[in-house]
Every structure is written in C-alpha cells, then in structure tokens.
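Right, I'll just put the structure down here and ask away after.
Of the protein chains in this complex, all but one are displayed in their positions.
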Amino acid sequence: MNYTFQFDLNAQDWAMLFNGALRTMLYSFAGMIIGLLIGIAGATWRNSRIRLLRSIAAIYVEFVRNTPLLIQIFLIFFGLPSIGIRLSADQAAVIALTFNFGAYATEIVRAGIEAVPRSQIEAGQSLGLTWFENFYHVVLFPALERVYPALVSQFTLLMLGSSIVSAIGANELTSAANSVQSRNFRSFEVYAIATLMYLCLTLGFRSLFWGAAQFLFPNRRAVGVAATGAR
Amino acid sequence: MRDFSFIDFNLLLFAARWTILLSLIAFFGGGLVGALVATLRVSRSPVLRRIAQIYILVLQGTPLLMQIFLAYFGLALLGVDLPAAVSATIALTTYASAFFAEIWRGTIEAIPRPQWEGSSSLGLTRTEQLRYVIVPQAMRIALAPTVGFAVQIVKNTSLTAIIGFTELARASQLINNATFQPFLVFGCAAAIYFAMCFPLSVLSRKLERRLHVGRAGLARQ
Partner (left out) sequence: MSVVQVSHVNKSFGHVPVLKDVSFTVERGNVVVLIGRSGSGKSTMLRCLNGLETIQAGEIKVADFVVSAPDVDLRNLRQEVGIVFQHYNLFPHLTVEKNVTLALTVVKKMKQPEARAIAEKVLNQVGLLEKINDYPEQLSGGQQQRVAIARSLAVSPKVMLFDEVTSALDPELKEEVLRVIESLAEDGMTMILVTHEMNFARHVADRVIFMHGGRVHEEGAPKDLFENPATPELRQFITSTRD
C-alpha cells in the first residue's frame, strides 16, 4: 500500500467538524425531548378506549417502524413543499428525527405504563384522583423510570441515525465531514476522525444519561419492587 | 418532466430486488460472523472477550453511514477496487454481525445459572455445554429479536442510496427528480418497504408472545 495517512487538518476544518458535532447534538436533543412528549401522548392513545385514537397511534407507530428513516426524510423534505410548506434542510431534518423518535418512544413508554401494577392505579383512584391526575402523579414517573434504559438506547440510535440527514444537505457532523474531505481529498482520514467523534458522542451521552439517572431517580430501586407487597 | 405511472412503480419494484438481495446477504453473512463474535464475547479468555467487546462497541457506537463511507474509501486505499454496492454490503454485514452478537450474547446470559451448573456437573466441557445445553435454549429466546433485527437490516439497506447504489431508496429519488411528485413516489417506496418489513415485524411479535406464554406455562408447573 503506497498510501501515507495524513491526519493534518487545518483549524478551519476542525472548526467545521466541531460545529457539525454540536449541531448533531442539538438535533438529537430536540428530537428526543419533543419526541418523548409525542411518545407519552402516543402511549396513552395506544391504550385509549377511543378507537380513533388507538388507530391513529397504531398507524403512526407501524409506519415509522417499518419504513426507513431516509424515506421519511424524503417525504418530509420533498413532499411538504408540494402542499405549500417550505422547509429548510435543517428544519426538515429536525422534524423527521422527531417524527421518527416519537414512534419508538410511543412503544417504549407504552411498555412502561403497562408495567405499572394495577394496584397502584387503584390506590390512586381510591384517593379520588381523576384519570389525568392519576396518570401524572402515579403512573408516569415510575413508568419512565422503568423504561429509562430503553429510552437511552433508542436515543443513541437517534443520534447515530442523524447522520442520514446529510443526504438532504442538513448541516451536522456527517455533512461537515463530507465538506471537509471534498476539499482536502483525505476522505478516509476525515471520515475516520468523524467516526471517532461520533464514538465519543456515544460514550459521552452514555455517561451523561447515567448521571442524569442518579439525579432524576434518587431512590432508584423504589420502582416496582418496594412499597407494594405484591407486584 | 413526466407523470408517475405504472412503469415507474415497476422500476421501484425492480430496484427493490436489490434491497432484498442486500438484506439477505447482510442477514446471513452478519449472522455467521455474529455467531463467531458472540462466542468470543462469552469466551473464558478475557483477551478474546475484550476484542469482541471493542468490535461490538465500535460498530454499535458509530453511524452505519460512516461505516459505509469508511469501507468504501478504506478499501479503495488498500488498492481493492470494488463497486460501491460491494463495499456497502460488507459494511452492512459487519454492522449486522455486531448487533447479532450482542443480541445472542444477551440470550446466552439469560439462561439461568443452574443450567450451567447442571451440565458441568455431568462433566461437559465449556464448548459442549454451549453446544448441547445452552445454545439450543438460547436459540429459542433469540428467535424473536433476531427476526426483529432483520427489519432493521432491510431499512438500513436504504443507506446505500447515499453512495449511489440504485436500490429502492435511490430509485425513488431518481424517479422523483423526473416526475416531481414526491408524495406519490416516496409514498410508493414507503409502501414497498412496509410490505417487506411489516410481515417480519408481526412475525417477531408473534414469536415473542409465544415465547412468554410458553415460559409462563413452564413457571406454573
């Protein structure tokens, strides 16, 4: 092999890559937070007594889970303008990522809600709480705590999947790498560096979410095990 | 500019054949390599375990798209001149192998300790334990998530569109450029993907349910 690896990027290139990484984080967090809210709503719709809500949620979830993210991005970025909604690539990217994460979050949160013991719900009902009050105070936080690992793992998939939005020209790490390597022709090195940056993001997020769990759920063994004699 | 017609739909179907081919290669190729990596992952040697761990970490902790780019440009540097499709297939296969390895490791570790103790008390070596006692049980548990991941493989073939391979996603892009009817074109592409993925999803869920009913039945004894 007559190739010498040259990892010398200039400052401008590095700046571009770091800026891209920042945007990746931004899109991912936006997708996660809004997607989680969609997921909580979707999970309640999924088990609703109203048939229409159940159907809408089911169709939403099955559509997203059985079609590629790339096609969903195309539909949003290319399709919406045809009915009058003009979006920038970045806007379409965030919408697509949110739309995608929301469906997975729906299924994950649903599993969490279904795992809350019936007896807990009855205890809340017996105190006179309405459905909404019962859901918010008794069901939601234990459910989220139980599925926290699944949510974190799905978030990692979201963050890594965000690289796909480069296909429509949105600005994040992958498109930054595309841009840098197109100028210095060091394709392998640039992509290797970008890959390493993604790996750092993955590891960094894992620690971040582990730390957040310590903070959000201080009595972490409380859910599902203690305080009720039965499950 | 022309209108989307049945001809275009057939073009999409034709391109979908590549999607299916890619998926099959990645599934079985990834399955083979994944089984090997899974064995390393549960090996008694800490070195082998560590190697497998890093392999899985890197492939699961980085975007598949990056892996495809690296495969494409990396292989070119080594002087291997392969069409984009082939390097993409290789990347997809290694990606799948990492996920399979992790899924199967999980199922092996889910087999209760007494199974290991019982079989070792009969004098079986570790390899024999895995082969005759642990893996057969693990396979039953592994069926549902393995089929579930097959769905991910099919969807991930769409990434090869980004490096120019004309499978279903890229074909839909090209047709959209010609017809400018995005909802129709991409809608049809989505429908074809759905037709491929949904049955697998349903199968995976059915397997999962049957597994839990079976295990609950055992527990009741």
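For reference, chains read A and B in written order, and residue numbers begin at 1 within each chain.
One rule holds in what follows: a residue touches a chain if its C-beta (ideal position, glycine included) is under 8 Å from a C-beta of that chain, and two chains touch if they have at least 3 such contacts.
Just so we're clear, the structure is a prediction, and the values are computed from it rather than from any experiment.
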Of the chains you can see, which ones touch the chain that is left out?
-> A
Looking at A:120, A:153 or A:179, which makes contact with the chain not pictured?
-> A:120
Residues of chain A in contact with the chain not shown | 119-120, 122-130, 133, 137-138, 141-142, 145, 217, 219, 221-230
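As a working rule, only the chains that are shown with their structure count from here on.
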What residues on chain A touch chain B, complex-wise?
-> 1, 3, 62-63, 65-72, 74-75, 78-79, 82-83, 156, 160-164, 166-167, 174, 187-188, 191-192, 194-195, 198-199, 202-203
Contact footprint of chain A on chain B as seen in their complex = 57-58, 61-67, 69-70, 73-74, 77-79, 151, 155-159, 161-162, 169, 172-173, 176, 180-183, 186-187, 189-190, 193-194, 197-198, 201
